[in-house]
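Then we have subunit A:
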Amino acid sequence: MFSILQTMWNVFLHMFHRRVTVQYPEEKPYLAPRYRGRIILSRDPDGGERCVACYLCAAVCPVDCIALQATEDSSGRRYPEFFRINFSRCIFCGFCEDACPTYAIQLTPDFEMGEYHRPNLVYEKEDLLINGPGKYPGYNFWRVCGVQIGGKDKGESEREAAPADVHTLLP
Partner candidate 1 sequence: MVLTFYVAAVIAVICTALMITRLKAVHALLYLVVSFLALATVFYTLGAPYVAVLEVIVYAGAIMVLFVFVMMMLNIGDRAIQIERAWLDPKAWIGPGILAAILLAELAYILVAPAGSPGIVPEVGPKEVGIALFGPYLLGVELVSMLLLAGIVGAYHLGWNAPGEVESLYAMESSRQRAVVSGDFVRAGVDRPTDTP
Partner candidate 2 sequence: MMISPYPVATIFGVLIVALTIAAGLIWLERRLLALWQDRYGPNRVGPFGLFQVMADMIKIFFKEDWIPPFADKTIFVIAPAIIMVTVLMSFAVLPIAPGIVVSDLNVGVLFILAMSSLGVYSVALAGWSSDNKYSLLGALRAAAQMLSYEVFMGLSIMGVVLLAGSFNLVQIIDAQRGLWFVIPQFLGFVLFLIAGVAETRRLPFDLPEAESELVAGFHSEYSGMKFGMFFVGEYLGITLISSLIAILFLGGWLGPILPPIVWFLLKTFLLICFFILLRASLPRPRFDQLMTWGWKVMLPLAVANLLVTGAIVVATAQGRSF
């Protein structure tokens, strides 16, 4: 009997406690920088697309929500002809970001993607591309990789030795 009254008194005292509700649209919650929200495609510091259309993200995606088609420009640089993410299927697991060899695909702390029509949740490349390098500001894949593309020959990448001359016996 006494415990009942005590319970009621304790509940009554909650009147003076702080409320835990976050008034969402006015009061945004804190999201960590590595929060896994909306997916974006980032660019080089030079402004070129980072994505090399290697299909790793599409392969690793557990719900198969990523679709892309690789192509090559005249200088030999690979890039996706189209890049499509169906966010109505995406589960924001972040595997694509882990799989990406060029830091092109990244998840951002943004979750406000509500739509009234399902087709609007299919994002094309122009919707995904941002004008910046995202979380890795200085990184430029084409500068460090050993692949020869237009304007950069073998051995001209950063920290890359000149290619070995296979016709000589000298060290």
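Per the selection procedure, all candidates are chains of the complex that A comes from, given by their letters.
Following the convention adopted for this analysis, a contact is a pair of C-beta atoms (placed from the backbone, for glycine too) under 8 Å apart; a residue touches a chain by one contact, two chains touch by 3 or more; residues count from 1.
This structure is a prediction, so every number in the text was calculated from the model and none was measured.
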State which numbered option touches subunit A in this complex: 1 or 2. 2
Note: in the complex, subunit A contacts candidate 2 through residues 4, 7-8, 10-12, 14-15, 17-21, 23
